[in-house]
Every structure is written in C-alpha cells, then in structure tokens.
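Down below is the structure, laid out as structure tokens.
Not every chain of the complex is shown here; the ones you see sit where they belong.
Per-chain residue numbering starts at 1, and chain names A, B and C are given in the order in which the chains are listed.
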Amino acid sequence: MTEQPAAATPLLDVEGVSKGFPGVQALADVRLELRHGEVLALVGENGAGKSTLMKLLAGIYTPDAGTFRLNGEVLAIEGPRHAQELGISIIHQEFNLMPDLTVAQNIFIGREHRAGGLFLDERALNRRAQDLFDRLGLALDPTQRVEQLTVAKQQMVEIAKALSFDAKVLIMDEPTAALNDAEVDVLFELIGRFRTPETGVIYISHRMEELSRISDRISVLRDGRYVGTRVTADTDPKEVISLMVGREIVGEQRPAPSHPDGEPVLSVRGLSTKHLLRDVGFDVRAGEILGFAGLMGAGRTEVARAIVGADRRESGQILVRGREVSISSPAEAAKLGIGYLSEDRKQLGVLLERSVRENIVLSSLRDYVSGLGFVRDSRIEATGRDYVQKLRIKTPSTAQLVRNLSGGNQQKVVIAKWLAKDCDVLIFDEPTRGIDVGAKEEIYALLRQLADQGKAIIMISSELPEVLRLSDRIAVMAEGRLTAVLDNAEATQENLMDYATRFSSEGTIAS
Amino acid sequence: ASDGGAAGTEGGEGGDKPYVALVSKGFQHQFWQAVKAGAEQAAEEFDVEITFEGPDTEADVDQQIQQLQTALDKSPAAIGFAALDSQAAGPLLQQAKDSSIPVIAFDSGVDSDIPLTTAATDNLAAAAEAAEHMAEAIGHEGKVALVVHDQTSVTGQERRDGFVEYMEQNEPNIEIVDIQYGGGDQAKSADLAKAIISANPDLKGIYGSNEGSAIGVVQAVKELGIDPAELVVVGFDSGKAQMDAIRDGLMLGAITQNPVGIGYETVKAAVEALDGKELPETIDTGFYWYDASNIDDEEIQAVLYE
Amino acid sequence: MSPTTTKPETGSQAAPTPSTSAYAAIEAGKPRMAWLRGSLQQLLAFASLIVIVAVFSFASPHFFTANNLVSILTAATVTGILALGTTFVIITGGIDLSIGTGMVLCGVMAGVFLTYLGLPLWAGVAATILFGGVIGLINGVNISVLGIPPFIATLGMMLIAAGLSLVISGTKPIYFSETPEFQSIMNLSIIPGIRFPLGVAIFIVMIIIAAVLLSRTILGRYTFSIGSNEAATALSGVNVRRWKIIIYTLSGLFVGLAGVLSASRLSSAQPTGGMGLELEAIAAVVIGGTSLQGGKGSIVGTVIGALIMAVLTNGLRIISVPQEWQSVAVGIVILVAVYLDMLRRRRA
C-alpha cells in the first residue's frame, strides 16, 4: 500500500466524465468527490445518470471522457474484475445473481475454495458464507438456491456479496428499493460498520428520509450534469429536491378519506394457499385505495398473486361486485377487470428487449386492433407518447428498447402498462420501487385520480409513509394472515408495526 | 456363449415354428418391402416364423449392428443378413457361428466365410447393362452423368462402378461429366439433377442408380421441360412412378432386380440349412432390363413391384 | 449479440446486459417506418447472399440463368415454407422438431384424402393443411397445457409422425391417380416463356402472409412478447397458454401446406424421409438472425436464410465441387456469413 495520502486528497475523485449512448447523453462533464470515511449520497431524478456513473466506476462501461482517481492515483479501469481488484465494490441497481446457484455459491463465484486444484470444497465455502452472515448479522441460508429467495432476500445476498470483498469504495445503487424499514435498519448498521477512515461509501437512493440518517454529504445530478453538493447537516430535503428537479415539489399530506361507502368491487373471502396464506378476507370499494402493509414475507405479494390466479388457491372465494368468479390465470383476471402490477420488474414486469410503447400497450393491446386483427401502430404510438409525457419517462423515443432505460423509468413503463388498460381493480405491488421523489408525487396523484374515477385500488408497499400517505384504509399482514384493517385516521406508523409483528416470533432478516 | 437356442426347432418367438430373423439394409423403401414380401411368402410356404428389420438409412451401420445383436439375443433358428459392412458385423457373425445359428447372406455378399450362401443380384453386371442401353440410345457419343443413391455402400459403389467401367472400356466417345449422390431422396435427387443439367446444357443422358434417384431425375426432366428425346434417362429398380415414366417415354428403361426372389430364396436357403441340406455358394437371383417394349411381358411383370 | 458492450467477458447471446443501442438507434423513430427500416437492416444481411450469388455467377455461366434461378427457388420452396412457420415458434423461444416428418405425414394424408377417400382436389388439399394444423395443435397442447418442454414434445411428435406415415401408407408411396391435377399445385407453369412454377408463387404469397402476420397483427405482437418474457406477458393478462397453442397450430398449417407441395412435386406421397429437414429449416431461421433464445426475429431474415442454403447447395453442384467437399463448403460459408453479419451489426 502506498503512503497515506494527505488529508486533502479525496478517496475517490471523478473529474470531467462524459458518457453518451445513441440518442442520449447520459453524463456530461460530471465531477464527484468521495472523501475518506464518508457516506456520500448521490441523488437525482430517474435517468439523471447515477447508475451510468457507477457502471463506469465498476468497469462495465468505458467513459467517453474524464478521469478517475483513487487516493490521488489515476485509474484505468479495465473491467469488472479489475475494478474489484482496485477496491471498488458495487451493488448494482439490478441484481446480478445466478438463480440456479446457492447463496454461498453466488457470493463467492470466481473466488471458490478449492481442495487441491480443480476440486471444490463446498463445506468450506458454506462455512465461509455462514461466517460472513454471522459477522454481518444476516439471516441467510448459505445452501439455499437464490431462485427461491424473495426479492428482499436477493438484495441482501447482493449486499453480503459486495461486503465480502475487501473494498475501499463501496457503491450501493438503490439498495433499499426492495427493503422495508426493519431491513433498512440492518443495512444501515452494516454501512456504519463498513465505514472506516480508509473507506468510503457512495449511496444512491430516492428515499429522502434515508439521506439524513446515513449520509454525510449529498451530491446531485440532473440530466447527466453535476449540479452541486451539500453537507447533509446543513440542508433539508426541500433544498435537495429542488436541486434535483429544478423546481419545488409540494406533496399534500394525508388524503381526506374519500368515497368511504362505494360499493365493494372486489371481495376476498377465506383465501388460503398451500404455503403461506391463512384465511385472508377483505373488501375493496370503488373509489378507494386500500393499502397493504407488512414485513417482508408477510404474504402481501402472495395475496395479490393468488387473487389474479398467478398462484394456485387452496381455498377461498373471489367476488367481483358481489358475484363469485373463478379466476385461474391472470388472463382471466384481466378479463374481469383486475390488473396486477408485479413487484419484480425485471423478471415479471417488463419485456427488456421490446420497445417502450410495446410494453405500455401490452395489457391493452386488444384495444389497438382493427376489425381484421391488424395492429394500429399509429394509435399505439400516440398512447405511448401520451404516457411518456404523463409519467415523464425519460427516453429518446417510444421505440427505445426498455433495456436502455434507467431503472426508475422502467418502473414507470410498467405503471403505464396498467394505466393504459381500463381495469376496475388495480393491484399495485411496490409501484414506486426505484422512482424518484418528484415522479412519486405524480404517481400518487395518478392513483388518487384513478380512485376518484371509481376504480378500486390495492397498493402494496413496504414504505410505511407511502402507505399512510395514500391509503384510505390500510390492511396489515403478518405471517400469511390479515391482522388488521384500519381506517387511515386510526393508523400510525406505530400501530401498523404493532399489527405487522403480531405473530412474528423472530425477525426475518436481522437475527 | 448365448443361452441355448441352438439350431433346430426351438423358435425364439415362443411358437413351435422355427424362427428366422432377417436383418436387411433398410425396410422403408419399396425394394425392401418387396424383399420382405418374398420372405413372407417363403415363410408361409415352409411354415417358419420370420421378422424383417433394417436400419432407417443405408448409412447407419451402427443401427444395423444393434438390430443384428437384438436378433441374436432372441435366439433364432437361423439368420438372414444383408450386411452394410461385413467387417463391422464380424464379431456378431462369429457369435452366431459359435451359437450354431446358420447365417444366410442376401442382397450383397458378406465378406466372410460364415454365411452358408448368398442370395443376391450381381450389381456390377446389372449397372453395366444399364450403361450399354444408355450408350446405344445416345448413339455412342456425348456427355452423361450419374445420380447415385449412396457413395459409401457396396450397392451404391457397384452400381456406379459397373456403369462407369462399362463406359470407360467400351465407349471411348462417351464422357462422364458428373457423379452426384442424392441419398435416394427424390426431391434432393431432382434438385441435384437440375443443377447437373443446368451446368451441362449438352448433356445426353443421366443414369439414376436406384428408385428414388431415377424418379428424381425424371422429375428434373419434367420440371425443366426438356424434350425426352434429347436427354436419355435410364434407371434402376421399379415402382409405379418409374414404370409410368417408361410408359410415358420420359425414361428409356431401367434395370430391375428380383427383390421378391431375393427374399424368397433367403428364407428358403435358411430352411434348407436347418434341414441340413447342402447349399450352393451363391444364389444368383438375376436382373432384367425393361423398357417400353417389354414392360408388360409376363416375365417382367413378375419381378416389378408398384 | 449486444453490440456496443465494452465488457470483454460476455461474448454471446445469453448476455442480457446494457446497450443493444445500435439496434435501438436504428429502430428509433416514427413507428410507421419501423417495418421498412427493419427490412432494410435485413437487406444488409442480404449482402452475404448477394456475394455468394456473385461468386457463383462469376464461376459458372450456367448459374445466373432464369432457369437455374427458378430451380433454386423451387428447391427452396418446401424448406422455406417450413421455415416460415417455425420462425413464429422460435421467436416465442420454442422449437419445432416435428416439421420434417410432420410434413411427410401430411403428404401421406393428402394421398389418403385424395386417393383413398376420393375427396375433390380442393377439399383434399384443405383437409391436408388442416391435418398439419392438428399436428401443431397437439404440439401446442402438449407444450402449453401439459407443460412438456418444446424440444421433447416436438421430438416425440417427430417420431410419432415418422412412424404413422409408414403405418398409414402401408410403407408404400401413394399416387394421386384419382386427381392427376394434384401435381399442378407445385408444378404448373404460370409464366409463359420461363417455367415459373405455381409452387414458387405460393411460397411468395406465404412469405407475404407470414410477414404481415408477424409484423402487423396481434398474433405477431404476442409472439414477440412471449419470447421476450413469457412470465411478464402472462402477468400482463395475456392468455399465453392459448396464444402458444395458436402459434404451434399456425406452424402446423405451414407444415400441412409444405406436405401438399412436396407431394405435389413428386406426384406421390412418399412415406419415408423428412428426418433432418427440421434442422435445415431451423438453420434457415437462425441464419436469418432469429435468436433461439426467443424474442427476436423476422420473416425477411428467414427467407434470406433459406435462400442462402438453397443457393449454396445449387451453386456448389453447378460448379461441380466434388460432393464430399460440398458439405464442408456449406459449413464454412454458413460460419463466415453469420460471423460477418455479426461483425457488421456490432460495428453499425
């Protein structure tokens, strides 16, 4: 190791970095400075260029221009492995896991334990993984296959993997998007322990309330340009947001509970599934937003999947406007006017290799077909453009492949897909995952507007403030059971948490 | 050594009749179906049980060996075998000999002293006769080409070489411009015959070495709209399409073997071997040239199959 | 695939990483023009084909003649029609191994319908095509309802069809003695002067139908969606199960038509063969740029792929390359053509 650099030399210094893609200048002359021992938050709207910048640091892209310095030395990052060797460890916004391998195998891929040359020592590998989890305080089973993990647990695997490197710079690209509050606490504790005078963390998030808890300074990108940096203690979310978006966002507070006595559009009675759900029942009325709160694995996603027939129901009835219906597939649910936006965007949400507009009209494609079965492309384009504007999807055109969109913009495409279809009941599972503050407000407004049009909306969210902010009523789940349905007025973070931990004998993540 | 099943009356197929397993070079084509028909005819006549099997293509030596192995495992009284490759079958033939199962070769010779006799066509001579008729029809001069069904099998090679050697030895003014192999597939043979004709506009004749090849050539002539008088086609084997082509004048004529006779003689020889009779070294089942002039003769009709 | 990726590690198709941007850049723009632009891009792949044609034309005066070009098209027709149908299946991420022997079985059924049952020509032809559809339907149900992987489901069907052809025909060719006009479906010359067979015209019509189906109809859209992300498509409320059945059935209809044309060409239903034809058809599809991973592909590409195969086979025969060298040459040309096409896309 070289001599400890002068105090003024930053740990990581980014200067004049630019990166363009066809039709998009993702980064233009960006600068960034990460000091020793600090957590630097990096914020910006969806598509501002945060992930691109981090991918440059991770050696996935090569910059068009600019320099990186680590402890004053200029870096020529040759590739992902080289970046790791240089001490840069990254948690990508999208998972990079091998679903068919176990947790331990994923974490140590490329760094296997070998017992004599070619042979693997699986036991040592699992022990090493277990040691890591013990050290980090994570309840992960090294031998479980990753494809069986929930999104949140997969995120924890990514985190454990990043921390397993002996890194100087740790980059986290929206690590909390899939986590709930308890899990976020675990993560923050990990970050706290990682942070030493020799290391630094770049932390990307759209959750403003996290920034004051974890970061020392906040740097802001807007439209691929560097806007400025603030010391966290000296600023407030309002200022950061206005730097991000260049205007002020006024979010109204809790809604006045509206349409309290619309007719029940969707009723669920005695819903059980083989593995988890036990006797879940509730109503959603026309014009209301029913929030679903609960800890990870409480079964909220499973309720939604069971309703739309994506998973098999063991028992229970589904009633639409009082009439029992039999739904055995999402297609049948859609025919009955029930739409489900899944939480796993990449696997179950978007068609990465298809265009933005094709994704937007996927659910409602039948509305764009002429009598002879021909697709009306001009109308598809009109709808696509409409939603691109409405949701401010950042894309050069509606023909852009979704793969080339930033994570948050991909999420907006998924939302647009369900907005474009005229459903009576919409079930949104973590709809604002990875969406920036400004856009969140717009999506809240849209949801409210849909409710006002008489639709029934179920919103599953791991962010309690979001649930409180938007729901007319709030259902709370714990271990596959419904523990409470509260009116917005009687709900507080505290009593929601209380109901959410009703049955829980142990924390799911923290041990 | 195999379990029992020595020669004699013990049939592998359960019944009391002796069981004769025939492993041929194919089963799907008309020719082999005719061989099978002849074998069945003999089976009825001599009151034996037979099975008839062959690989899917004549290139599949391995499949044939497996079929021979299975046949042996069924402990037959006798075996009829048309080898794709004699040496490849060597160990199994030895096994048959060790178990005292008599082996009768058919269709083409088995290069081994184990088979008691061979019932086959002399392909070299048959192909030479086709060449002779071709030479005559084109006036002993000009270019000819061959569409052969197979490059590596003994039959394919003999029917090619018999034709080529005849021309080389007897017809100095006839030039063989191309030899292509279509696997006996009609469409493929048609496509390649068309390419040969396109490449040699002054071509005088084409010889197709089996049913599929010959019909493919006729198809090519039809598709190209060539006057049959300008391009002489001679074929091999029979089948309805070939007979129609001869009657319509699209094909000069063809060589037919006597497949029914081959099958019949094979089973008959097997029965005789079981009865301990002496067998001749070879049983020549003969071949015939047929064309528009004699196609309806009784003798010819007897060896043609539709 | 992913052209502009700078990561050295992820060579091939399976890499769903950032930036397929060149393609995107080409695709971006007015939707009305998208089809044309897609085709143009394929027309660049056409370059390989042109080069091959040019080389042969230079090598032999007999290659670039009207008659020989028609011969090439005739040779490409049956495989080409099979390839058209299977393009849909492959874009969904599936595969259909039963098209070769399925076609043979359809030919036999044409014989049964026309000769044994004595149906009138049009009815026999229609019944044969529908029979092909039924084969596809069974494949579709096996895959979509029973959940058997496409490779296995269609492999089973391949064997079943091969056997049934022999069983039904009694291992004998069936001749169309009742309906001698049957052979004009493939062979009728429709342009006076040159022998331009009706079958080739049917092929061209089918190309247009397939292209329109794939690019302009809801069927085509769902074909791409399913291949892109089947689970997400299902969760979007698309009846994936039903559409997959429809797509395999469609492929089966093309198989039925191919069966009619091949039987018509030979004026007889040959109960053997067909094995290996599926590989030829799939090769045409893949050479044309359709990915076996699903989600990507085009009819134009498939047609070019089929033509490349047919031109190579014909041209090598015309210039009398010894037959044992022909398959070596075809193998090398396929490798080089695909490699150059990939280089071009990567650079674009």
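Here is the rule we go by: a residue touches a chain if its C-beta (ideal position, glycine included) is under 8 Å from a C-beta of that chain, and two chains touch if they have at least 3 such contacts.
None of these values were measured; they are calculated from a predicted model.
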{"item": "Stoichiometric formula of the complex, labels as displayed", "value": "A x1, B x1, C x2"}
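Note that in this section only the chains that are shown with their structure count from here on.
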{"item": "CA centroid of chain A to CA centroid of chain C, Å", "value": "42"}
{"item": "Chain centre separation (chain A, chain B; CA means) in Å", "value": "71"}
{"item": "Between chain B and chain C, centroid-to-centroid distance (C-alpha), Å", "value": "35"}
{"item": "Where chain B touches two or more other chains, by residue", "value": "none"}
{"item": "Complex contact set, residues of chain A against chain C", "value": "21-23, 55, 59-62, 79-80, 308, 310, 329-331, 333-335, 339-340, 342, 347-355, 357-358, 362-363, 365-366, 369, 373-375, 377-378, 380-381, 396-401, 403-404, 417, 421"}
{"item": "Chain B partner contacts - residues on chain C that touch it in the complex", "value": "60, 62-63, 65, 67-68, 71, 74-75, 78, 166, 171-173, 175, 187, 189, 195, 197, 262, 265-268, 270-273, 275, 313-314, 317-320, 323-324"}
{"item": "Of all residues in chain C, those that touch chain A in their complex", "value": "6-9, 16-25, 27-32, 34, 216-222, 224-225, 228-229, 231-242, 295-296"}
